[in-house]
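Excluded from the complex is one protein chain; the other protein chains are retained at their positions.
All chains are identified by letter, namely A and B, in their written order; residue positions are counted from 1 within each chain.
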Amino acid sequence: MKVLVTVKEVATVEDDFEISGTEIEETYLDYDLNEWDDYAVEEAVQLAEAGDDVEVVAVTIGPERSEETIRMALAKGADRAVRVWDDAIEDVELLDVETKAELLGAVVEEEDPDIVLSGVQANDDSFGATGVALAETVGFEWAAVVNALDTEKVLDEGVASVRRELEGGIEELTDVELPAVLAIQTGINEPRYASLRGIRQAQSKEIDVQSLDDLGVGADDVASSLDVTAMYEPETESDAQYLEGDAGEQAAKLADVLREKGVVGE
Amino acid sequence: MSADVLVVADHRRGDLRDVSLELLSAGRELADEAGGDLHATVISGNVESLAEELDREGVDRIHTVAHGAEFNHDVYVQALTALAGDLEPEFIVVPNSVNGLDYAPAVATRLDRPYVSDAVDLDYSEGTLEVTREMYGSKVETTVDVAEGPFAVSVRGGEWPPAEGVGDAEITAFDVDVDEDAVRSKVKGFEEVGGGDVDIGDAEFLVSIGRGIEEEENLELVEELAEVTGATLSSSRPIVDNGWLPKNRQVGQSGKQVTPTVYLAIGISGAVQHVAGMKASETIIAVNTDPNAPIFDIADYGIVGDLFDVVPALIEEFGGEPPSV
Partner (left out) sequence: MPSYMLAQAGVETRPTFWRIGHVGEALFYYLAAVAVAIFLYGVYQRFATYARGADDPRERLTDLPARVLTAAKLVASNEKQFDRDLYAGLMHTFILWGFLSLLIATTILGIDMDLWTLVLGQPSFFVGDFYLAYSFVADAMGLLFVVGVGMAIYRRYWVQYGRLWGKHTSTEDDLFVWTLFLLGVGGYLTEGVRILGTSATRDVSFETVSFVGWFVKDVLQAAGVTPQAAAAAYPVVWWSHALLALAFVASVPYAKPFHMLSSYANLVTRDEDAGKRLPRVPEDASPEEIGPSDIEDFTWKQLLDHDACTKCGRCSSACPAKAAGRPLDPRDVILDLKAYREGLEAGDREEVDIVADGGTSVVDAETMESCMSCMACMDACPVDIEHVTQFTEMNRRLTESGQMNKNVEEAVMNVFQKGNTFGDPDRKRPDWTDDLDFEVPDAREQSVEYLWYVGDYPSYDERNQHVARSLARVFEEAGVSYGILYEDEQNDGNDIRRVGEEGLYEMVAEENIEAFQSCDYENIVCTDPHSYNTFSNEYEQFGFEDGDSVYHYTQVVENLVNDGALGLTGTELNDTVTYHDPCHLGRYNGEFEAPREVVRATGVTLDEMPRNRSESFCCGGGGGGLWMDFDEETKPSEERIREALEDTDAGPDVDRFVVACPMCMTMYEDGRKTGGYEDDIEITDVTELLVEAIDAKEK
């Protein structure tokens, strides 16, 4: 059995930052494994641990820097990784969902996995669409916002028996035929810690870099239909009344508000 | 292609979800800008009565697809592909709901339309759709131009007013020959989770804690605050994901919707999925170190400060003794 897990290195922004043009200045960015993907990787590794002969392949679209992050996935237990990158991709400011699905789709065709795990969304662009679009591109079945997966049924019956987390504390119980893409929600498991030794050792695991040529994708196909025209800090629409002073004063004022609203006894 | 707009209603267990009416408003704006009609569709369930509810001012046509009782993304994808083939709308507008996440990207892909999700504003002129959306966890807003239609977008709930009034839309049944072989997922049921000891939905005063609390052990601090003020403790999602509080304490899109008299948000950034669950509270008070945190946008009172200073002081205000954390 083969599990493909899509991972993304996302940029996180410091509390104070500056924007230049349509981008946040590089100094204020840190890079990390996307939170949702961390759970997807853990789920994949748990599948591998529960079954015999389950191969976990991590795939990402990202520049060389992202290998650092991919190594985390390898250290946590992925067997090998594929990194898709190309100058033509580098030139695109904001990759659209279609392109990501196309690129990952090419990897899926090559790898032929039984199940693909992705995250519900990426912390940075928050499209929340790549997994499902990928499924449609390669003709897999899918489920989005999965917060429970029956590992045994995947291994024994070839069915992904999942729970989808709907709004308002309701979960949908769904059986999905394999092959399928599952977009994993946070909280589905407890992602493990990858030790630095583990990450260093993951250096010896293979990261296969695939260019557009390798994947048989044309440069035109990656041209984005999206053009970022502006980026700014959202102006606050706040009409909040700010309680000023040091912590003690703030607390005193807040206590007055609470008393006034009649929600505290006394 | 026509200049029409097709919006897809969201419903669950027989009820239309609020966001559906907001979609109509968003759709109407686009239709006006593009000079087309506004179509709405409702798929699966008791489509007739849902269609009637959808019939608000400004809706031109409603297409009902009667197939199955509940949401199934395979059915949605087939129905919408067929409907889009028929209507050729310039815009397909769907909600950025959990179900929207489940079918919209597939529909867009099948129809070969560029897809932009989670719009908070839409603007169409001269063949270009400008989508306003947030990035980096609401830290920044961006405008994105999609150069070439036809388009598919999902919109964020709560950003457009719900469409009002009674409309005079033409309601027609749209027949879809659903290929059952292609329906490869099966919904087996629903389960309500997060019941248990307390119902935060009933509380008059909620002290709600977010990732700002940093460590599980520090929860003692807000527990003590809740104790001395007689409040009920709730939280944002990450606290529940970490297993620090049970699921029944989670406020937000995938947790509980709450409407207390006072909602005191401590160390919560105010992500859209969280706000969805508490914005209807009577009074919202936010404590956060980051003056730019989106939670302040919806707060009535704000304290820019460190919860580890403010909360102990507040406990003392109410005669309690702050635990050492």
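In this text, contacts are C-beta pairs under 8 Å (C-beta built on N, C-alpha and C of every residue); 3 or more make two chains touch, one makes a residue touch a chain.
What you are looking at is a predicted structure, and each value in this text was computed from that prediction instead of being measured.
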Practice prompt. May I ask which residue of B:88, B:217 or B:282 touches the chain that does not appear here?
Written response: B:217
Discussion item. Under the stated touch rule, tell me which residues of chain A contact the chain that is not displayed.
Written reply: 14, 27-28, 30, 32, 76, 192-201
Worksheet item: What chain B residues would touch the chain not displayed?
Response: 214-218, 242, 324-325
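The rule is simple: only the chains that are shown with their structure count from here on.
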Worksheet item: Counting in whole Å, what is the centre-to-centre distance of chain A and chain B, each centre being its mean C-alpha position?
Response: 19
Worksheet, complete the sentence: The answer for chain B against chain A in the complex is residues 12, 17, 71, 73-74, 77, 96-99, 101-106, 108-110, 114-118, 130, 133-148, 184-194, 204-205, 229-231, 237-238, 240-241, 243, 247-248, 250, 253-257, 260-262, 264, 276, 282-283, 285-286, 289-290, 292, 294, 296-306, 309-310, 312-314, 316-318
Response to the item:
Within the complex, chain B is touched by chain A residues 11-13, 15, 17, 19, 22, 24, 94, 96-98, 101, 120, 123-133, 135-137, 141-145, 163-177, 180, 183, 186-187, 190, 225-234, 236-243, 246-248, 250-252, 254-255, 257-258, 261-266
